[in-house]
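Shown here: the complex without one of its protein chains, the others still in place.
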Amino acid sequence: MPQPIEYADASPAVRAVFDDIKATRKVADVNNFWKYLAHDEATLARTWQSVKAIMAPGALDARTKEMIYLAVSVTNGCAYCIASHGAAARKAGMSEAMFGELMAVVGMANETNRLANGYRVPVDQGFEW
Amino acid sequence: MPQPIEYADASPAVRAVFDDIKATRKVADVNNFWKYLAHDEATLARTWQSVKAIMAPGALDARTKEMIYLAVSVTNGCAYCIASHGAAARKAGMSEAMFGELMAVVGMANETNRLANGYRVPVDQGFEW
Amino acid sequence: MPQPIEYADASPAVRAVFDDIKATRKVADVNNFWKYLAHDEATLARTWQSVKAIMAPGALDARTKEMIYLAVSVTNGCAYCIASHGAAARKAGMSEAMFGELMAVVGMANETNRLANGYRVPVDQGFEW
Amino acid sequence: MPQPIEYADASPAVRAVFDDIKATRKVADVNNFWKYLAHDEATLARTWQSVKAIMAPGALDARTKEMIYLAVSVTNGCAYCIASHGAAARKAGMSEAMFGELMAVVGMANETNRLANGYRVPVDQGFEW
Amino acid sequence: MPQPIEYADASPAVRAVFDDIKATRKVADVNNFWKYLAHDEATLARTWQSVKAIMAPGALDARTKEMIYLAVSVTNGCAYCIASHGAAARKAGMSEAMFGELMAVVGMANETNRLANGYRVPVDQGFEW
Partner (left out) sequence: MPQPIEYADASPAVRAVFDDIKATRKVADVNNFWKYLAHDEATLARTWQSVKAIMAPGALDARTKEMIYLAVSVTNGCAYCIASHGAAARKAGMSEAMFGELMAVVGMANETNRLANGYRVPVDQGFEW
């Protein structure tokens, strides 16, 4: 069965990615996600480059981005991602009160998405921007 | 086939909910979603009460809440909800730059959720708060 | 682009399946679903045999089975299936009051499924049967 | 990490909700779901009020409602909810024969939803009620 | 709680299905999936007949079919199925390099599906065959 690839056992290409993750996130070691993804060096590199670019603060700050990531992970039911991004969002400043409100929105959105489906609601003409 | 229930044809109970939606959102008419949900007065009332409470600004502001709602709707592929909450999020202050960043995060999260699934990544001991 | 296969243009194998659907459901023509699926005769035959067996009344009556089918279709957001099974469930005796209650349950279940995900709730020891 | 909130450690507001759940369901203690949700008192109260109203017998009896809830939870793959609502549905009278038929319908619906997607089946004009 | 039904304890009808699975797949015992499904003999038989027909080599070879099965299972996040079909795909000839490429495609497809949703992209006229 595949084992996580630890820094000590990693190829130079993988270590380069791990080093960049650790420097960017200011952590001593990378998460399991990266250690398993390292089995495919191209996917590891491409995924990290994308995540690094996408999660950098911009029009939205890092905390908002992590909360959106968490909202998607909760919707999809990915247990690893819920744990991982729950930790990351809190590290970026999400308080428990913010988490509670995020969960309430995620729950309600998943509910009303289905109400809209089942009642076959047509898109209003008035939704313009 | 069910038709949307317009204010003019609505029962007093439905009108009461429509009035509260219009007053809270400062709009002249309610969205199609509420006009179709009005076929079940109990669900209409309960859903509005929940949405009203959940979407009010709190630890998270209204714009952040609308963006989370949009992120879930995009993940689930609900066309009505994407249009509706895209409009609501913009009304609450989401710029096109913010929208682009939200979409990048939503896309990436849906990708990495599946990478975590497929590589069967175990939750790190270190995810604590 | 693929066109629906009408009875008049269908092969004997397809007509045999269409005849059985019409006789079982007491209808004059089959739904579009079967007309498109007819492009793959093996899948058409296998799917109809399964649906016929599964949807026949048993420990659960036909109306309950159609409502479960509708609940899944609403959850998945399949517009064709929501229309198709909404019609079938009503034909099997689902009233608008029943539909409203079904929608309320489907909405709530989709909400609490995500609350359970996000709050990482462990399965209670006490769930036994 | 968040711990479940037990009755003995709960605030008066949380205890009030727990008392109502126990009285309504005729149980000695609430499920883990409520103990974790109790970290957000507003969401706990609102969720219980909604579940209580929605799951009460009406046009559909309690057993049918629990089976719909289970069907959605199976579709979404929520392990907690499958265990929880599997227990609740059996407590409401779902036999193993009914469970088997429910699972057969849920499986088939998830299959044909995708067949309809992939074959791009247009909604029949004839679906009216 | 339901226990898996082992061959030694199985009814003749179940044993017949187990025998066919073992002969077709050239294995000494069936997977847990079949042992649990055996609680519903009709569903066990029907599911095995469908899987046997669908997964037999045809226009697509067995390895391609197992990889498609794995791609769907990863998308849906079914842990059992990811393990089961990961093993089956490798047994059918999927190398680790193929697995890495499959995962990259599955991840990307889940990302761009949501980009298409959120950007509300209309279907091009030019998609014809």
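Going by the order they are written in, the chains are A, B, C, D and E; count residues from 1 in each one.
The criterion applied here is as follows: a residue touches a chain if its C-beta (ideal position, glycine included) is under 8 Å from a C-beta of that chain, and two chains touch if they have at least 3 such contacts.
Please read these numbers as outputs of a predicted model, since none were measured by experiment.
By the touch rule given at the top, the unshown chain touches A, B, C, D, E in the complete complex. Taking the complete complex into account, B:G100 is the one of B:P2, B:G58 or B:G100 that touches the chain left out. Shown as candidates are D:A38, D:V74 or D:A88; the residue that touches the absent chain is D:V74.
Although one chain is not displayed, its contacts with chain B can still be listed: residues 77, 96, 100, 103-104, 107.
The missing chain lies against chain E, touching residues 2, 31-33, 36-37, 39, 43, 47, 50-51, 54-55, 58-60, 64-65, 67-69, 71-73, 75-76, 78-81, 83-87, 90, 95, 97-98, 100-102, 104-106, 108-113, 115-117, 119-124, 126-129.
Mapped onto chain C, contacts with the missing chain fall at residues 39-40, 42-43, 46-47, 76-78.
Quick note on the criterion: only the chains that are shown with their structure count from here on.
Between chain B and chain C, the superposing rotation on Cα atoms measures out at 120°, rounded to the nearest 5.
Once the centre of each chain is set as its mean CA position, chain C and chain D turn out to be 20 Å apart. Looking at chain E, residues 42, 46, 77, 103, 107 sit in touch with two or more other chains.
Because contacts link each chain to all the remaining chains, their graph is best described as complete.
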